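Yeah, one chain of the complex is gone here, protein chain that is, but the others are all in their spots.
And now, subunit A:
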Amino acid sequence: MNLFWPENIAFESAMEQLSFYKPNKPFDQEVVAFTQALSKRFLRIRELPEIVALGYWLRKANIKEMQAAFEQGAAQKKVRARGTVFHIAPSNVDTIFVYSWMLSLLAGNRNIIRISSKEQKGLNVLLQIIIEELTRPEFQKIAQQTIICTYGHEENATAVLSSACQTRVIWGGDVTISAIRSVPLAPLANELTFPDRFSLAVLNSEIISKLNEKELDNLVEQFYNDVFWFDQMACSSPRLIVWSGDNQEAINKFWTVFAQKIQQKQYELMAATQVLKYTTSLVLATESVVGNLENGLYFSRVKLSDVPADVRERHCGGGMFYEYTVETLKDLAGVLIDKDQTIAYFGFEREELENLVDAITTRGIDRIVPIGKALEFTGVWDGQSFLTSFTREVIII
């Protein structure tokens, strides 16, 4: 057990201290002030765009907006924090634990966060800022209501924390979730899990064919961010590109401009990833649903006539695009499976998107966002509202 916060204290004492203050009311003043302090610090970390994005999400206007929506929903109701929330953060997207923690904090909870012991470049920066802010006297209450730690798989800390919390949040792959779910949770506690997901983009080739150079460049810039911020490995990174309309000229132009964009951004290509993409594409070629392959320097394109689950599983990230064509957007519903999470779109009316949602027969699709916002975090994720799950309603009749 390694405690990042609180400092210089044993884990057992930290656990005792955690319950010293009762949970806060939702959108407690000290908590809101804390989010603002963090926001200001994060926005300055220009070299790590995902931390800037986190800072931007925490900005005053957004918190106020969340608060207004929450208070509207809770009007005439007694809504209270659940108590202590235990967050298990993913090993690779280092900002996730902060989103999870902040929403729980705003709901009024005490928090225990287990972060991955794996070295992460953004994590140290984040942790340093968080610890500095927690040390400030005006945030003393929050400081006492927070434990940030890491520990190995072999320790029984997960069992201890699971029996002590009122809500457990698991960010991680399917295997991790199954493993942690075998650890009993306190009978009254609820649980949120965020398993492996698959995401796609839908592009209207007819609309793209009408874009001028600047508009196309802008679209491609947004698409670049969606794909490469997390090396196409985040749950929400588009891996399958669905073309509606069959304007081949526009499709080719899009990919050409995209390759130029990657070059211009100086995205770092790595030998192992290049070999992996090449290997994956050739292995895919043996599947009957796979048509032509194009292995370019910056990315590989794999044309599909259907999108079976095992082909989704083969995806290797790092610039690999499955391509599938539909006549109208609604036709996409037939290939969507439970695992599908985000659709990033360009060139469709809201009505078409709504019709698509109505046509889906599986559990699939929880987010439909414009290209460029695939990775943008919101208080509703994988179909569940954090502020709802992190609170409970007291009924007085």
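Here are some notes:
Keep in mind that, in the parts below, contacts are C-beta pairs under 8 Å (C-beta built on N, C-alpha and C of every residue); 3 or more make two chains touch, one makes a residue touch a chain; residues count from 1.
Everything that follows uses one rule, which is that contacts and distances are computed from a predicted model.
Only one chain is not pictured, and the protein name UniProt records for it, out of "Pyruvate dehydrogenase E1 component alpha subunit", "Ribose xylose arabinose galactoside ABC-type transporter permease", "FAD-binding FR-type domain-containing protein" or "Acyl-protein synthetase", is "Acyl-protein synthetase". For the chain missing from the display, the contacting residue among A:67, A:273 or A:325 is A:273, taking the whole complex into account. Here the missing chain is touched by one residue of A:104, A:162 or A:176, and it is A:176.
Residue A:89 is the one among A:51, A:66, A:89 or A:165 that touches the chain missing from this view.
The set of subunit A residues touching the chain not shown comprises 88-93, 96, 116-119, 150-154, 170-176, 179-180, 194, 196, 230-235, 269-276, 278-279, 281-283, 285-286, 290-295, 297, 317-318.
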